[in-house]
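Apart from one protein chain that is not included, each protein chain of the complex appears where it belongs.
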Amino acid sequence: MRYLPKSPADRELMLSEIGVASIDEFFQAIPGEYRLDRDLNVPRQMAESEIIDYFRQRSDENAAGYAVFLGAGAYHHYRPVIIDALAQRGEFLTSYTPYQAEISQGTLQTIFEFQTMICELTGMEIANASMYDGSTGAAEAILMAMRVTGREHSVIARSVHPEYREVIHTYLHHRGMPMHFVAYEEQSGEINLDELDRAITSETACVLIQSPNFFGSIEDVAAIADIAHRKGALFVVSIAEALSLGIVKPPAEADIVSLEAQSFGVPLGFGGPYDGVLAAKEKYVRQMPGRLVGETKDKNGKRGYVLTLSTREQHIRREKATSNICTNQALVALMSTIYMDVYGREGLKELATQNLAKAHYAATQFAKKARVLFPNAKRFNEFVVQTKDDPHAMNDRLLEKKIIGGFPLRKFYPELGNASLWCCTEMNTREQIEAVAQAVQA
Amino acid sequence: MRYLPKSPADRELMLSEIGVASIDEFFQAIPGEYRLDRDLNVPRQMAESEIIDYFRQRSDENAAGYAVFLGAGAYHHYRPVIIDALAQRGEFLTSYTPYQAEISQGTLQTIFEFQTMICELTGMEIANASMYDGSTGAAEAILMAMRVTGREHSVIARSVHPEYREVIHTYLHHRGMPMHFVAYEEQSGEINLDELDRAITSETACVLIQSPNFFGSIEDVAAIADIAHRKGALFVVSIAEALSLGIVKPPAEADIVSLEAQSFGVPLGFGGPYDGVLAAKEKYVRQMPGRLVGETKDKNGKRGYVLTLSTREQHIRREKATSNICTNQALVALMSTIYMDVYGREGLKELATQNLAKAHYAATQFAKKARVLFPNAKRFNEFVVQTKDDPHAMNDRLLEKKIIGGFPLRKFYPELGNASLWCCTEMNTREQIEAVAQAVQA
Amino acid sequence: MIRKVSQHVNQNEGLIFEKSSPGKKAYKLPPLDVPEVDPEQILGEYAREDLGLMPEVSEIEIIRHFTRLSTWNYAIDLGMYPLGSCTMKYNARVNEFVARLEGIGNAHPYQPEKISQGALRIIKLLQECLCEITGMDAITLQPAAGAHGEFTGILLIRAHHEAKGNPRKKIVIPDSAHGTNPATAAICGYEIINLKSNAEGMVDVSLLASLVDDTVAGMMLTNPSTIGVFEKDIHRIADVLHEKGALLYMDGANMNALVGKTRPGDFGVDVMHLNLHKTFSTPHGGGGPGSGPVACKRFLEPFLPTPVLTTRKDGLLGFEYNRPQSIGRVRAFYGNFGMFVRALAYIFANGPDGLRQTTEDAVLNANYIRKKLDGIYELPYKTGSMHEVVFSDHLQTQNGVKTGDIAKRLIDYGFHPYTTSFPLIVPGALMIEPTESESKEELDLFIDAMKSIAREVQEDPQLVVGAPHDTRVARMDETSAARRPVLRWKPEAKREAAAVPKPELVTT
Partner (left out) sequence: MIRKVSQHVNQNEGLIFEKSSPGKKAYKLPPLDVPEVDPEQILGEYAREDLGLMPEVSEIEIIRHFTRLSTWNYAIDLGMYPLGSCTMKYNARVNEFVARLEGIGNAHPYQPEKISQGALRIIKLLQECLCEITGMDAITLQPAAGAHGEFTGILLIRAHHEAKGNPRKKIVIPDSAHGTNPATAAICGYEIINLKSNAEGMVDVSLLASLVDDTVAGMMLTNPSTIGVFEKDIHRIADVLHEKGALLYMDGANMNALVGKTRPGDFGVDVMHLNLHKTFSTPHGGGGPGSGPVACKRFLEPFLPTPVLTTRKDGLLGFEYNRPQSIGRVRAFYGNFGMFVRALAYIFANGPDGLRQTTEDAVLNANYIRKKLDGIYELPYKTGSMHEVVFSDHLQTQNGVKTGDIAKRLIDYGFHPYTTSFPLIVPGALMIEPTESESKEELDLFIDAMKSIAREVQEDPQLVVGAPHDTRVARMDETSAARRPVLRWKPEAKREAAAVPKPELVTT
């Protein structure tokens, strides 16, 4: 076995130093009837070249080289090559959680920089080291709001990503924590503010919206914040398309922001690993789930970083912890950190503006042949198109042109009929956009 | 410019600290008439994604996914992924020649290990840190033999790689150093020993052969050594297929071995960079060209490595140096070092035996429909096939099946007619071999 | 004598923000091929004006920044990582390679199934392998880490009881359990019954029997236990639970001791999670990502999260969403797919023989360390060890040295510390899990280091208490970090306003 650094002689020598005759002696504790006396029925040991061949075949069975117009919570952006060049360094890739600060300053400083940039982008005061993803982050944000407020109800926009809502439901319903879902406006796709206002009660821990929401519409964060705060509820904003923060005002009025940072240099990877993160107002820090890195000094006064406030966490607090999260998405957060450094203050804006221009152009093109819904919405890089055809049929036709069409919405929003959600990023060329807009007509 | 770590303010500040008004002042030394007052006519600055697109298009225009039956000095072997994973570490990739031993021990120890393994494999006592490639290495080996012997003639087998012979010719003929080329045996492709014997005179500095030679035939190294040494000539063996050393006896009777180690983990890369290296008997060390790493101790007695015997080299000896070589192929030698570590003592043998089996099987298959030349030859992984068809025409047909056929020999050996040189490595599947053997018939 | 490391120059590096200067760039965008837009016009009041303190740096500065930072880290690639319970084994590079193949790394989770068959086949084969390895019937790969797997598993138990009319109230958890176990039970709405371990550190089966009644939903058990010992009464434990209708959840963090030798499904476990980032070698990456598949017996399958993989009539694979009894989703999309690819590549590279040998070597290594250090460090529980061994600092505390100090001193000896302060049933624990990835040479260096430190404890305890001495930073002031948390960078001016002490420049 090529991963095992032992020769047969090494094994013999070690057994004899231990003073046992055979390795089997260590497995005596397993009752005989449960000992496996056969080979596992898994594929035989393969050469490295065979492993690569296997996955290359799988890779070829998947789409490759298609133009992608899908967003819906997973965004196709360009990934600068230095991300992998750096994140693949063994010192990042193969290190553990940085509990031992003296030999983990690399990871610790990186997380501190990540936290700082997430604060800058979201308009929050603190951010954690990461959550599993945007969906679980949103659920944890609600639980956090409940701990802060001592209330147990939550009010959630129906325009939040449907799968995020499903996850939230899983996290809350078995504990009998009521959820109220608020409809969207027909003309804008934004949350219906009147209905929202009515839905909030003195038991409401928080209001959760997504912005840009699942339809791509940017919500009126300030107005919603007002409504929520007026009734003593916290206001949680979920953001699935992190790049929107390059050109869309940050939700500074929120109390908690749950961000999915996949857009920042994380490969689409068939849905994961992605990169959730929670940011919040500083006063809520003690209810924050997940790891936090803080600046301090060593005993000689040298600046350094440590995992801190760990009394919130499961390894110290056990059943009283703010969350059960332990392993998070550190390496993915590192990728996002590198991404944010590459584009930085000007680049994120310029890139976001390109996305805006592409989506705007595409929506204009689509509008010639189909109905672009939610005309009153302000949008970033996604928009909803209603076609005569069933979108599944249309997408099948597009596949033949090596184009992956928009996300059909009927499954989650039957009321929208033949609508689908389209996304245009810097990766979509004008040529692709025009080809697609053409196909909608046909 | 994304590679330049300066802001406009930085530049201003630096200029003012220097006390000049503008950067142009530094270029005043260039006479006005030669100053370029226009943009260079090169492609405009591209985004990283555009650069990748450009090269992806070029990559797609090249062959990819073809079965390769070409050898002829460049061999298609599997490259374990850890080679690139390690060689891409910035500490190896972006370091300079290890003149400063205290901060270069990584590179130095690696070269020392490389030198050791090259000695073990070739049966020589010393090896250098690398040469440009096998062709220039062979030429330098001859020059080295001339320095050792004080003679100026060389005797070279016609079965040496034709392009190596051309390079040797370039290195020698302008200095009026005579070359004698010796024919090969019709039945074996090996050098004609009688003719060899006759060609060597008291002015012969060395005999150079290749083994396995260009036809894939293994030369009788011991017999040739005898003949050469009897007349006081040195014996130089060039090896283009390094993997042959896994199963073919090393040319221990040689005085100098010039090895092209491309087979050891170096990508085909359209012909370079490859990895030449010279090995020799220890007594010739002071005439060795190129860098040498030696073991020593630091002033505290700690083991360490340094570049040594540099009085042979151009930076010390200038026109009296053993060679003008300076930059060599260090990173490629590192790749080979990793490769040799991966396969090691058992693996190189096992892998070489697989090559033997594949080529043997292929030759047997070909022999059913065509003439395999040189029936008396012992071979490693290459063999010559004579067909009715012109091999170029045959190869054109094979291309349609995504197969790259053998190397047509007529250009260099017109006497062989429709012959071509085929190579089978562990990368050629039985299926491919059978498909090809089938096509020869048609 | 310190044999494993020397000291060497190591680059300092400030925060990336400290390198920022307006106009530096590490990017260039391709020219826009559609008409330009004015964000103000399109977004109105939602248009963002500027991005505050986001850095402006060049590409080489980023390369150097992270290259320098990386050299401050310890890593498996640099040496042994004997963190008990964490299974820090070799992370093969081929896994990284295959995970980045275009059609795998770049697949959109919502792309049509017909052009996702490669991804789905990977999922299917991994599921089959993991079911075979665990002896379970069904599996979900959706959970993103071990704790998330626990959450999923306990919800399955809850759903099972709920389907029978009553979710029950309590979960039994041994006092030796990892913190995520009680934390999970709590967020699933259960009360925790803390089960005191017996004199051997194992489950006290009669105590358990006395606690289990029909209010108990199940038990979370780590096997081998966190002291590295196989629960030899495992089936009796299962029986005690099953008699009262309670289920047995197994925390699979220690599966590295069992793969190919025994299967939880065979010894009575109803549901369990695996940590692909432990047993199946996906990299820890400085804290994550992980992946925590949950495998269960057939009767729990209806409750698995949606979607589940299915083979359609035409032979194509697809996702099935219509699962009325499902606990629902625990994560968007399908889980940490990239980790599935790596785990499957690991299984391929091993095969049945390699997986078994891996387990045997992991156990051999732990027992070798145990043998060599027994007596030098106290072994609080004498039962035979599997893949890890837990000592205590009892002998060293007499000289005022605690496990945490010994751990820090190991850093000077060139090793990452073992796990300290866990499990809770061993006061002053030294929890050592070498994994199979260590050579005898590396183990001997570790053993020597531990012996040498034990001698230092006797001869010069202050040396140990003050460790590490040879690192670029010394022990950190964690207390003030927690008392006055500084969780983000602020420019000097802002900082001073906030009365945070001014940090030294360029010194980190």
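Read from first to last, the chains carry the letters A, B and C; within each, the first residue is number 1.
As a convention for this text, contacts are C-beta pairs under 8 Å (C-beta built on N, C-alpha and C of every residue); 3 or more make two chains touch, one makes a residue touch a chain.
Everything numeric here is computed off the predicted structure, so don't read it as measured data.
Listed residues B:Glu120, B:Glu203 or B:Asp226: the one in touch with the omitted chain is B:Glu120.
Of the residues in subunit C, those that touch the hidden partner chain are 3-12, 19, 58-61, 63-64, 67-68, 71-72, 75, 77-79, 90, 92-93, 349, 411-412, 414, 437, 439, 441, 445, 468, 470-473, 506-507.
One chain is missing from the display, and on subunit A it is touched by residues 1-10, 45-50, 81-82, 85, 90, 103.
In the analysis below, only the chains that are shown with their structure count from here on.
Taking each chain's centre as the average of its CA atoms, subunit A and subunit B sit 48 Å apart. Subunit A and subunit C have Cα centroids lying 19 Å from one another.
Here the spacing of subunit B and subunit C, counted between their Cα centres, is 46 Å.
Chain contacts: subunit C has residues 22, 25-27, 29-30, 56-57, 59, 63, 67, 94, 96-97 touching two or more partner chains. Among the residues of subunit A, those in touch with two or more other chains are 48, 52, 80, 85, 88-89.
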